[in-house]
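Here the complex is missing one protein chain, while the rest keep their positions.
On to chain A.
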Amino acid sequence: MPPTDPSRERPRPGPGTSRRQSPGSAGAATAAGAVPTVAENAPTATVESVGENPVEVSLRVNGSRVRMETDPRATLLDTLRDRLALTGTKKGCDRGQCGACTVQVDGRRVLSCLTLAAALDGARVTSIEGLADGDELHPVQQAFIDHDGFQCGFCTPGQIMSAVSLVEEGRTGSDEEIREHMSGNICRCSAYPFIVDAVRSVRGKVG
């Protein structure tokens, strides 16, 4: 048995790099290929102050490069939401228990509330805003609509980011496997059976 999960070692294209060029609809209007800094592209919601002892990091967010100073206490979640105006990623518990903040970092799903932005220099981040290709939804996004895999919608970005990873990791062999591996994402409205339907429907179509 390999010491690590084999699925993590499988080479695959990093999500968000091939098809998507901008941080997302809610983010800064960044031209493809540009090297923006936050100061130049700050949307109105950006918090200007970064606090004391700032750390400089470079990230690639939804395909676009972002160079910024960050408060060393700032989580990736708060950085996406408050600095980059990517508010699609949600804060449900801020301690890694609900999954609403799930994003992909370097192709792996992570809980952005437990990830410090200062530790991500050079990383590729994909959030819910980076999934669709222009007007064309990612197949998992479309499947969530088709199967009504949500109600209030607050946990949905995290559910979808987990589901995308699940499909990419090939953890969709049975409904039981889908249920088990989607259980880190709480849905208080309890759309669970419909989330399973959605993930099952895209099995084999993406990833």
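In this text, a contact is a pair of C-beta atoms (placed from the backbone, for glycine too) under 8 Å apart; a residue touches a chain by one contact, two chains touch by 3 or more; residues count from 1.
Here is the rule we use: contacts and distances are computed from a predicted model.
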Chain not displayed: protein name in its UniProt record ("MoaD/ThiS family protein", "ABC transporter", "Indolepyruvate ferredoxin oxidoreductase" or "Xanthine dehydrogenase family protein molybdopterin-binding subunit"): "Xanthine dehydrogenase family protein molybdopterin-binding subunit"
Touch with the missing chain holds, among A:85, A:105 or A:167, for A:85
Can you list, in ascending order, the chain A residues touching the missing chain? 24-26, 43-45, 47, 49-52, 71, 73-74, 78, 81-82, 85-95, 97-98, 100, 127-129, 131-132, 137, 141-142, 144-146, 148, 150-157, 160, 178-180, 182-196
